[in-house]
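Mind looking over this structure? Questions follow.
Removed from the display is one protein chain of the complex; every other protein chain stays in position.
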Amino acid sequence: MFLDFVIVLIKAGVVLFALLNLAALLTWAERKQSAFMQDRIGPNRANVGSITAGGLLHIMADGIKMIAKEDFIPEGAHRVLHTLAPAAALFPALVVFAVIPFGDVLVIGGKEIPLQVANLNVGILYIFSIASLAVYGTMLAGWASNNNYSLLGGLRASSQMISYEVSMGLSILGILMIYQSAQLDVIVREQGQLLLGFIPKWGVVLQPVGFFLFLAAAVAENKRTPFDLPEGESEIIGYFVEYSSMKFGMFFLAEFVEVVIVAGLVTTLFFGGWQFPYLQADGFHWPFEAGVWHLPHLLVTLIQVGTFCIKVLLWCWILLLVRWSLPRFRYDQVMRLGWKMMLPLALANLLVTAVIVLLVT
Amino acid sequence: MIPLPHYLTVSAILFTTGAIGVLMRRNALIMLMSLELMLNAVNLSFVAYARLHQDMGGHVFVFLSITVAAVEAAVGLAILLTIFRTRATVDVDNLHLLQR
Partner (left out) sequence: METFLFWIFAIVGVGGGIMVVFHRNPMSSAIYLVVTMLCLAGFYALLAGPFVAVIQVLVYAGAVMVLILFVIMMLNLREETLQREGGMATWILAGLIGLVLVVAVLPPFPRTPAGTPPPEFGTIEAVGNKLFTMYMLPFELTSVLLLIGIIGAVILAKRRML
């Protein structure tokens, strides 16, 4: 009983550690990748003595800069809510990863440890409920700044987020119907099955429309380009103009943590999670009865966790690519896309999936 | 193991607090929020009794109750917005045009 509790704490600690470090790395990766895409070098000046480490020290320089800046609360603003809003933006982003499985069951000394912090029965619904709590950060930030423009920015951001939550939820229902469960570890395990004998039953194979809808809706929910009008920077006022130093840093850390979350969700639901094609618990089972390669359990677990990490990193990289290639949408275009194009498409996808599932089973 | 009366006491306190809010406050938005508080208190007592009798009907009813409360909040807020547009106030003591 106590040992179980300690194991869960260790898993949660590992996940949080990896998540926060990956989000910090992404701030550097974003600038370097945008630089390479735009044929320039990017940040390379931050150094300790003469060690530049390719610009990696910029992460620490940014952190020190943000902590050292003056932290003020504008006059007339609601003090408690102004301080609470960045925390309310960061908390849901960190908590979502509790249900994402990063490996199969690890057996150490006869004890089975599922590599997932919490195996909830309502797995996917938990993710959506926490995502719907993420709206509070932007709304409170916009209102608590005692600034009409940031209020409008906050309203804009939160209405965008709640519009795309609907499409996000509907696009996942097809996955729920196909894999017959809302628990994420069951979904990932089912993706190890083979279709037609050699194609792994990944979500993207069975639900391509759902995949694109979910990707677009999750990027919009995350307020990343091309949906990043709330933080339009040079073009329109956002909801965090009255924030400085570490509170502003928390908003941006929350955004990068959500990038990792979106990558993790897309991997888990549509790209097989920790599944390496044809790798099962005791080794490689090649298709068409070509044979079985047996591997020790720890090596299999290592390959599976490594596969998950590589897939998440790949999707983070793709999301960064998308950010620096597409121009941003105008606000009315964002709303029209969410309600008039993605919602009917998601409903149609649901209908077609339901009909096919009924016919097949 | 928490005995059932504890949950029902919490539900009763929340319900009476919501009732006091609806009766005593003049701001229409706070009246709406107190109404939601009352609905939540009733949902809690439904789930507590469902746990006692191990009947899933309580959970189903709470699900439907939450849905109905969401609809009612949406329509109520739309009415409030309309009133605010014409009368520029949400103080229900000022909305007495039908009185004679």
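The first chain written gets the first letter, and so on, giving A and B; residue counts start at 1 in each chain.
Throughout what follows, a residue touches a chain if its C-beta (ideal position, glycine included) is under 8 Å from a C-beta of that chain, and two chains touch if they have at least 3 such contacts.
In this text the structure is predicted, and so the values were computed from the model without any measurement.
Considering the whole complex, the residue from A:35, A:133 or A:194 that touches the absent chain is A:133. In the complete assembly, the contact with the undisplayed chain comes from A:182, out of A:182, A:216, A:300 or A:316.
One chain is missing from the display, and on subunit A it is touched by residues 78, 81, 120-122, 125-126, 128-130, 132-133, 135-136, 139-140, 142-143, 151, 154-155, 158-159, 162, 182. One chain is missing from the display, and on subunit B it is touched by residues 1-10, 12-14, 16-21, 23-27, 29-30, 32-34, 36-37, 40, 43-44, 47-48, 50-52, 54, 56-57, 59-64, 66-75, 77-82, 84, 90-91.
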